[in-house]
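Omission of a single protein chain aside, the complex is shown with its protein chains in their original locations.
The first chain written gets the first letter, and so on, giving A, B and C; residue counts start at 1 in each chain.
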Amino acid sequence: MSESLLNIQNLTKGFPIRGGILGREVARVQAVRGVDISIDRGEVLGLVGESGCGKSTLGMLILRLIDPDAGKIIFDGQDITTMPQSKLRPIRKSMQVVFQDPYASLNPRMSVGDIIGEPLLVHKVTSSKERRDRVMDLLKLVGLNEKAYGRYPHEFSGGQRQRVGIARAIILTPKLVIADEPVSALDVSIRGEILNLLEDLKDRFSLTYLFISHDLKVVEHISDRIAVMYLGQIMEMFPASELCEARHPYTQALVSAIPVPDPDAKRERIVLKGDVPSPIDPPSGCSFHPRCPYAKDVCKSQEPQLDKYGDGFFAACHFIDEMKAHSVGSELASK
Amino acid sequence: MVNERQTYASMIWRQFKKSRLAVVSLFVVAALVVIALLAPFIANERPILMRHAGEWSMPIFDKASLTLSELDVIKDSSSGDLWFINPPIPFGPTTYDLDSVLSPPTKKHLLGTDGDGRDIVSQLIWGSRISLSVGVVAIGIAAIIGIIFGLLAGYFGGWADMIISRLIEIMTCFPTFFLILTVLAFVGPSIFNIMVVIGITGWTGIARLVRGECLKVRGRQFVHAAVVSGARDGRIMWRHILPHALAPVLVSVSFGVASAILAEAALSFLGFGVPASTASWGSMLSEAQEYMDIGWWLTLVPGSAIFVTIMAYNLIGEALRDAIDPNMKT
Amino acid sequence: MASYVLKRLLLMIPTLLGIIVITFAVVHLAPGDPATLMSQSAESSSMNEGSAKSIVEETKKLYGLDKPLPVQFLRWVQRAVTLDFGNSYRDHRPVMEKIWEALPITLLLNIITIFIIYIISVPLGIYTAVKPRGVADRVVSVVLLVFYSLPSFWVAIMLMVIFGSGDYLNWLPITGILSHGADKLPWYEIVMNISWHLILPIVCLTYGGFAFLSRFTRASMLEVIRQDYIRTARAKGLSEWRVIMKHGVRNALIPILTLMGTLLPALLGGSVIIEQIFSIPGMGRLGFESILSRDYPVIMAIATISAMLTLVSILLSDVMYKVVDPRITFDKREG
Partner (left out) sequence: MTLLQVRNLTTQFFTDEGVVKAVDGATFNLDKGKTLCIVGESGCGKSVMSLSLMRLIPEPPGRIVQGEIMFNDVQGERDLLKLSNEEMRRIRGKRIGMIFQEPMTSLNPVYTIGNQIGEAIALHEGGSNKQVKERTIRMLELVGIPAPEQRMREYPHQLSGGMRQRAMIAMALSCTPDILIADEPTTALDVTIQAQILDLMRELQRELGMAIIFVTHDLGVVAEMADQIAVMYAGKFVEVGTAQQIFNDPKHPYTQGLLKSIPSFEKGTEGKRLPTIPGVVPSLSNLPMGCAFADRCEKVKDRCRGEAVSEDPCNVGRLVRCFYA
């Protein structure tokens, strides 16, 4: 753990819902509830979960775009949890982000050259001549034409824009890149190219990724380790290559819900009942218990801790030892 | 989809051009500006260029020099060596042609004269200076205040927003025209005061607009990306947020100039305008009231001038608004 | 609902205070202290020495000008909230009495005006939105813009010349709201007489408002027509009429309603000039005459009262918004 680049402990964030006459806080959307994660240097941690599970909020917290209510964020040996923005600014050089929507993440009024070069400009690391050269190099590196420099985002396709977004993120050769659903808005045929690009750049610049996605398949492909999030909490963590060995009932349901591109596949499916409960009022005990097919009384009252149950396997489940890897997983593996 | 090269401005211009009326309006406004700038050369009782007794002079710049009618007298006495170029309209706004008081449009006075024998065309031309400068300066002031307050409120939120929003609410509660009248009654009517008062009572719309745009843009991902890049607040406001608010502000400014011109005309009409020595379109209308029954041209001409100018600005505003409409294309 | 109204009422307090501060500031804006200014204007309106002196005394007493500023301010607040604005300088009648005479006339004028503007503009806006960029849309848009650009005072004097001066036509009365001696007629004749007098002023007040509101309606409606639920309504097999009227209009009207509140101050301002031209004894004329004769107490009272009226109308339209729109808006939700 000494190698960890990012270490977050008990990170918690709620968004107040105000109401009533005086605008008092009447409820709280508990977006992130006591998350512990650490990412080693050069590692890719995949963070997967359904919409509203708090995974994007977690990314925003680490980037300090929003302030946490409690917990600690230690990045590269420094505690940045409550660091003022002015002191944070130099640290931002080593922590960058790639967003989901390539249409929203690029300023439509700026040229691609200006967008990619902006981090260099604000950190005053190069002269303007050097900046241009750096941006040109990077354009080539991410697979764009040099002509792209003076063009505007609307002239590009979604995939090309995402390349621009990636170029902006890595121009300062950061240590950590938080990729928040970077391929979710892209077509399948483009998705692969962007994932490949992300992997190439990771090797080339020895980057570390926190890869956030709702798509377990994509996460499984790119990650070294996977963390599964549900209602603001980490449910299970395991090595990506051992997905079929993951035992948490939620992880298994997630795996089994993914449609497989094979019309002949006859598989026994776990279809979870009901909706994801509201994060305003999460269930007591294990937050998954209302939808869990194996829930027992203790699950309603007692909150399970994220405990180790195998080499590199952690889960928050009272009955993890009684669970076994679901047949779905192994069947998938054999296909 | 990959389109041909286009900047945002050129896209707006392409859409704008579709409205022929708006393009015509641009020409009208441009012509008005030229007329206002060149007013002394167009309508003047003194010659533009003159040679008298072997000396060249430009009497239009010299209030003390001879007027055309005086020159005519000299010319009639044929004291030789006298040569001059008349301005196209050989009357100043305060040239009293006592031979033709309340003259309807004639060859001499193309649009007639008023009750004091002053030429209407000349007054119209000189009056355009007041209308246009009031419109532009007043809205300039309003836009600057509006943009600054709007940005502060929209970007920083919290207390800044709280205070500015309340201020906007308070300002909008007063009937603007009544407020302008009241303040002018206290500070005294002058062209400068009119500009300032219209300006400081007219910023709320723009502030609200900029604040709204700001709130909309602030939550977008490219702004987050800029924060993560380490950009400071100033840069984010200037480079990322303001450009998005500019186009709607431009629309608002265009309509604003129209309403400022209207407000100035109304003030002059009520006798709260500029001092009587300088003709403005509104004061011309005000004076015309006396002769409503006999001097139809006195009402029709300045009113039409106000109307055409306001219409031009409104058409430009309308076409701009259509051009930046998000349903056209972004 | 009740709590919402209460909350809005509470929120009005700071605004109300602000209004009072501004009017107070205006009193002190004048060069020199108001009392001397008052005496100057009293002199200029050819009053004798004695009455000018008494006015100075009266002003000093009314505003407590011999007291320190905070005391003056508190006095002003007290007067404003109790609607006690003293006596008019011109005829020494209580200000509120004069206002109670003028206010109903102006309100009548403005309510009829707003009603006519809505009745004409909203259908026009909807119609042009349903067939955007068609011939009708373009014609309507240019015609309304012409109306919008015609200075109302110019139109007013021309209408007076044409319809009322007797030079051309002598159809309509051009001054006041009631013919001389008509107050002895039976009530229905009085109503007829008033309506007769109001035709020209109301024409002048309304025509300029059509463009603004119908364009606003059009924009709002165009926005709604683009929404997915309009497509759903069509897919259900509803007739186009029903799609527009049931699913379109209700949604489009929501923002239009809130406009009502902001329309009032513009109209009140506009009625200054129209009431003056047509010699209608309303608030506008009263205000204008007071400004001409520097009749402070009346000016202050009119400014304060019309601002309060606007505040109330904004409140009403906000409450209406809540009634029409069932969506819960979480007041403040960050992130």
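The rule we apply is simple: contacts are C-beta pairs under 8 Å (C-beta built on N, C-alpha and C of every residue); 3 or more make two chains touch, one makes a residue touch a chain.
Computed from a prediction, not measured in an experiment: that's the story for all the values here.
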Contact with the hidden chain (one of A:14, A:159, A:232 or A:304): A:159
Contacting the left-out chain in the complete assembly, out of C:84, C:137, C:223 or C:325: C:325
Option touching the unshown chain, where C:8, C:90 or C:234 are the choices: C:234
Residue, one of A:26, A:265, A:280 or A:298, that touches the chain absent here: A:265
Missing-chain contacts mapped onto subunit C: 227-229, 231-240, 246-247, 250-251, 254, 324-328
Interface with the undisplayed chain - residues on subunit A: 50-51, 157-160, 187-193, 195-196, 199, 214, 216-218, 220-223, 240-241, 243-244, 253-265, 269, 271-272, 275-276, 329, 332-333, 335
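Here is the rule we go by: only the chains that are shown with their structure count from here on.
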Greatest separation from subunit B - chain, by CA centre: A
Which of B-C and A-B has more C-beta contact pairs: B-C
Centroid distance [mean C-alpha coordinates] between subunit B and subunit A, Å: 55
Subunit B-subunit C separation of Cα centroids, rounded to whole Å: 26
Contacts with 2+ other chains: residues of subunit A: 60
Touch list for subunit B against partner subunit C, complex: 21, 166-167, 169-170, 172-179, 181-183, 185-187, 258, 262, 265-266, 269-270, 285, 288-289, 292-293, 296, 299-300, 303, 306-307, 310-311, 314-315, 318, 327
Touching residues on subunit A, where the partner in the complex is subunit B: 60, 63, 65, 89-90, 92-93, 95-97, 99-101, 104-110, 118-119, 122-123, 151-152, 154-157, 165, 168
Touching residues on subunit C, where the partner in the complex is subunit B: 14-15, 18-19, 22, 26, 29-31, 37, 141-142, 145-146, 148-151, 153-154, 157-158, 160-161, 165, 167, 215, 222-223, 226, 262, 265-270, 272-273, 276, 284, 287-288, 291-292, 294, 299, 302-303, 306-308, 310-311, 314
